[in-house]
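Complex shown without one protein chain; remaining protein chains in place.
Chains here go by letter, A, B and C, matching the order in which they are written, and residues are numbered from 1 within each.
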Amino acid sequence: MTAPELQAFLSSDFPQAAHFVVEAVTDTGVTVRRPVQEADLRPGGTVQGPTMFGLADVGAYLAILSRIGPVVLAVTTNASIDFMRKPAAEADLLAEVRLLKLGRALAVCDALISSDGVVAPVARASLTYSIPPKR
Amino acid sequence: MTAPELQAFLSSDFPQAAHFVVEAVTDTGVTVRRPVQEADLRPGGTVQGPTMFGLADVGAYLAILSRIGPVVLAVTTNASIDFMRKPAAEADLLAEVRLLKLGRALAVCDALISSDGVVAPVARASLTYSIPPKR
Amino acid sequence: MTAPELQAFLSSDFPQAAHFVVEAVTDTGVTVRRPVQEADLRPGGTVQGPTMFGLADVGAYLAILSRIGPVVLAVTTNASIDFMRKPAAEADLLAEVRLLKLGRALAVCDALISSDGVVAPVARASLTYSIPPKR
Partner (left out) sequence: MTAPELQAFLSSDFPQAAHFVVEAVTDTGVTVRRPVQEADLRPGGTVQGPTMFGLADVGAYLAILSRIGPVVLAVTTNASIDFMRKPAAEADLLAEVRLLKLGRALAVCDALISSDGVVAPVARASLTYSIPPKR
């Protein structure tokens, strides 16, 4: 699937992530932008962990769909995330997602998350998805 | 801190988690209830991953505070989560959190998350918090 | 499989773990003992990380086999481990392994590892195994 196709898929099938922006489908995965909203902020002017987790999770899902098409029922089975630096409160989050393995039953991705305009990443994550067997 | 003290702390200092219910401070950690809301649901009638992640994260934080008092600036540095079963859409989530290590700089917790009324857990998580040095 | 059956399986099919001792098959999993050898030690009188990782890995495998019988081809797909305290150099390691999920394709375990005779655990681990489909 192309970036516009993934974007259309989010709108139609995954409305709670409709504000995510599919920036690009890359050689190794996808780049996804997550606008930061008031509800994502923590006291002290930073972005809460679940927002970064959610970006990594949706990004991995989109990386998989970009290769196999709209398989709605793929589910996350494992995620590991390191929070490394405080994200900027006033910047979007960007995730560079790599699809490291795409097997018949399992797919593995990693993601490097940064605040738009800042080089040093704020978090890294790795995720495993279970892909349902084809009928 | 006691369960009522932790609950009061959530209301005053952590309003985005004010709907979490501190059920008990236990010998090994805490038990926390997370009412499931419309916004937490995914198509197919299940609870989204970031909601479970957020419960594990807040639960670990409360387990640490129950032992060291209201240290606002403790931050999550690492989390690993396994999603094992589909949570029920119409049930609260419960987290049994164990504080496995409480060091000067780092604390480690694990959490077993289940849907209220169902024995088999829906997720497990382990989390590391960094605790700021005392002045 | 019973503890003696698992022990016999290690001897016959998994000789590199033949020195592991299956202490018990429990209600929730297994208890496994790992004698610490000269080659496991690090400077400073402690046990190296790969030894603890290997114990968690073999322990999870045995917990799965205790329920489904000798499935040689189950493989680890993910492991996450927190090293919490320095193990004693002169004590065996003990792993309490819980089988948290046993699905058709994936099994999830966690393990609490301690030095024999010391209450506070030295490490915790969680592991996912992929179980090959039955013919």
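The definition used in the following text is that a contact is a pair of C-beta atoms (placed from the backbone, for glycine too) under 8 Å apart; a residue touches a chain by one contact, two chains touch by 3 or more.
It should be emphasised that the depicted structure is a prediction, and the values quoted were computed from it without experimental measurement.
Touching the chain that is not shown, out of A:His19, A:Arg67 or A:Lys101: A:Lys101 (per the contact rule at the top).
Mapped onto subunit A, the interface with the missing chain covers residues 80, 82, 84-85, 100-101, 103, 108, 110, 112, 120-121, 124, 126, 128.
If you put the missing chain back, the residues of subunit B touching it would be 77-78, 80, 105-106, 128, 130. The set of subunit C residues touching the chain not shown comprises 13-14, 16, 39, 42-44, 48-51, 53-54, 57, 72-73, 75-84.
Just so it is clear, only the chains that are shown with their structure count from here on.
Closest to the middle of the protein, by Cα centroid, lies chain B. Interface note: subunit A and subunit C, two copies of one sequence, contact each other through mostly matching residue numbers (shared numbers exceed half of all numbers used). Inter-chain spacing, taken between the CA centroids of subunit A and subunit B, is 23 Å.
Between the Cα centres of subunit A and subunit C there is a gap of 33 Å. Along subunit C, residues 80, 128 each make contact with two or more other chains.
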